[in-house]
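See structure below.
The complex appears here without one of its protein chains, the remainder shown in place.
Chain naming follows the written order as A and B, and within any one chain the residues start at number 1.
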């Protein structure tokens, strides 16, 4: 088991199976040392963990947890491509999309759910640049979607 | 004619002239082996093919076609930079923005219009990572905007 997965295990988390794309694309593409994930939804056990807009049907606190689920699914996508998660050299960039009631402006706190999980999993290598924005709607009415770019050793 | 353009031709499609930017930027930038397009709108023959929000004024089915037009314009932008489209090594990443009524959550089906065209044009090299999100509004009231990152051989 990779050190990354051991750290997740200590948090009670397991890297899940990669989530099948909901459309005509793949979960992850590697080009050279860069690995790009598709936007990850908070799928858990094959179902969306929650639906609705943050600041309306979904609370900011719950959405933070869903963002962590998105990040865990991104880790699963990366693992499916590179095998050993300990070969991640750096988590470079995260973009977090929060389906937001227009009055909700706490996107940073929500996407912290993803950022903190990545830091816990990858340590210093997990600290990344990030954009967090509030969008009108997300696929399947998901409250949050997260995409990740990492570099790998070699 | 490149094999990519022959495949598009078999679909009745021609790579158009590159769409001039609507502002102070360029349609495409190459850095090393990576080529980044600007966000492409569904311009056809110099005019926007449709205006309005998907789930309100624009149907999901029509928007899927407009997403294909965006992808064709992205191919035009890439061609303007690299010349021979057969030197594309991989379509790495697509981000699709769908101007969405907040009740519309079918963004994946809309952006499939872009993803399927890229797969038809580039074959196995056209299968990419992707994010699809629903935004409040797009330039010129376009229903969809698509940006693409590809790598080129060499």
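The definition used in the following text is that a residue touches a chain if its C-beta (ideal position, glycine included) is under 8 Å from a C-beta of that chain, and two chains touch if they have at least 3 such contacts.
For clarity, every value in this text was computed on a predicted model and none was experimentally measured.
The chain that is not drawn here is touched, among residues A:15, A:70, A:121 or A:136, by A:136. Against the chain not displayed here, chain B makes contact via residues 21-29, 31-32, 36-39, 53, 95, 97, 99, 102, 135-142, 145, 147.
Listed for chain A, the residues touching the missing chain in the whole complex are 33-34, 89-90, 92-94, 99-109, 111-112, 115-116, 119, 127-136, 149, 151.
Assume only the chains that are shown with their structure count from here on.
For the pair chain A and chain B, the distance between C-alpha centroids works out to 24 Å.
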